[in-house]
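Note that one protein chain is taken out, while the other chains of the complex remain in position.
The block that comes next holds chain A.
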Amino acid sequence: MSIKTALSRLQQIPEIQSRYNVFTYVNERASSQLESIDKNTTADKPLNYTLAAIKDNIATKNMPSTCASKILDGYMSPFDATVVSLLLEAGTVIAGKANMDEFGMGSAGIHSHFGPTFNPLFDHKDRVIAGGSSSGSAAAVASGVVDFALGTDTGGSVRLPASYTSTFGFKPSYGRLSRHGVISYAQSLDTVGVFANDLSMIDRVFSLLDKHDKKDPTSLSEELRHKFTSLTTKRKTLRIGIPEEFSQESVPAEFRAAMTAIIKRLMKKGHEVYPVSIPSVKNALSIYYTLSPAEAVSNLSRYDGVRYGYRAESDVEDGTLFTPTRSAFGPEVQNRIILGNYNLCSESFKNNYIKAQKLRVQLINDFDRAFRFPNVLSGNSVNKDGVDIMLSLTSTSFPTTYDEVVSEENKNPLNTYINDIFTMPMSLCGLPTMTVPAGHAFGIQVFSQHGNDYELLDACSEIDALVNS
């Protein structure tokens, strides 16, 4: 990393921004911040001269944090998120806040108060989507204006845009990276993730952020982290599972061909590959769309205009408090709030919410029985004949154009909900999962048991080498 490279990246931002709408806020002081490192540095910091984009739902003290929503227009957090503090201490300069689907709700990157983000792999005139919800983070990395980006992944929001933009997108185990300062969408699923164009950068950033944080009640304790380390093994021969439920006839032939080629190469290298069946994966979408809107309702109830961001002229409409202010939520956010409240109503609570919770536990248990790395959190018995990692596709299709997505959504919003079918099961179980680019605008997912992040990273290096061989 050099200051020359970093400054040259910064110079490209205005053009990239005008074409692809990557940022919600560009840090105009980034050049001077880089230059001040040069003058003041007495000791080398691990991420000196690196530039990062930070998703706009991660709090930053010196830049607005809006979740790409009108309701948080101009909001300045009084503190930095823990992950941001750690990056700044390590010498990173933040190039700007990255565009996103409002509050993380979307898989195409089109539901933003700041307008849609487009995919830098394509001509901007084609208006191809970058995927969401971490659309700007993926696009910032794909366009080369930053070294890495932070996103958040609730149901696939790091991995899907990584696939569409041919970047690496890593969602670590739930609880590995601090959520303190991450503006919640669905707190039982929200996970900070990392985008980069190469695995070594993902590794560097992840290792730096992988720390217990007492400010985050769901942060994995030091004791648990020690257990994970003691259980991690460097294996020459991996047992690799291919879950059959992640196979869909509708996927493009190129996707299937790439998966087949990678598996064949892994077998040739001596790894053992097994068919796996986890039928409960089919329930993931229904579980996710029951639980996540219900959690979102609670998290978004605080936006009344009194304490944060935008506030309407009046506080009452039709006898309901704060409706004029809350009308500022975008249509997709409003849809999910209504659905969440429906799921929490007494009539549907037992049928929907509790049932979904139980099915989520069942899904976790089913994955526990497929992996040989133990699930330290569940304490379920270990399957010594289980697999070490699993492979699947990340997306069901290539990214389409903005107009096509809007048209599909208008026909039926569920058409875009099913885009996340390959990513949601791992979110519900908190599994570490990486999208590894496997071709132009598509990638494969490599995932492992909760806590087994470092063995997963090693496996991804080998798979990446095979993809490029």
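The definition used in the following text is that a residue touches a chain if its C-beta (ideal position, glycine included) is under 8 Å from a C-beta of that chain, and two chains touch if they have at least 3 such contacts; residues count from 1.
The criterion applied here is as follows: contacts and distances are computed from a predicted model.
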Of the listed "Multifunctional methyltransferase subunit trm112", "WD repeat domain-containing protein 83", "Glutamyl-tRNA(Gln) amidotransferase subunit F, mitochondrial" or "Ras-related protein Rab-2A", the name UniProt assigns to the chain that isn't shown is "Glutamyl-tRNA(Gln) amidotransferase subunit F, mitochondrial"
If the hidden chain were put back, which of A:Thr24, A:Thr152 or A:Asn352 would touch it? A:Asn352
Quick one: say which of A:Asn62, A:Ser200, A:Thr229 or A:Thr320 touches the chain that got left out. A:Thr320
Cross-chain touch to the chain not pictured, restricted to A:Leu34, A:Val205 or A:Met259, is A:Met259
Hey, which of A:Ser36, A:Thr233 or A:Gln362 is the one touching the hidden chain? A:Gln362
Omitted-chain contact residue, chosen from A:Leu7, A:Ala90 or A:Val273: A:Val273
Go through chain A and note every residue touching the omitted chain. 78-79, 174-175, 188, 215, 218, 224, 241-242, 244-245, 247-250, 256, 259-260, 263-264, 267, 272-280, 282-283, 285-287, 289-291, 297, 301, 304, 306, 313-318, 320-323, 326-327, 329, 334-335, 337-339, 341-343, 345, 351-352, 354-362, 364-367, 369-370, 376-379, 383, 385-387, 396, 412-415, 417-418, 421, 429-430, 450
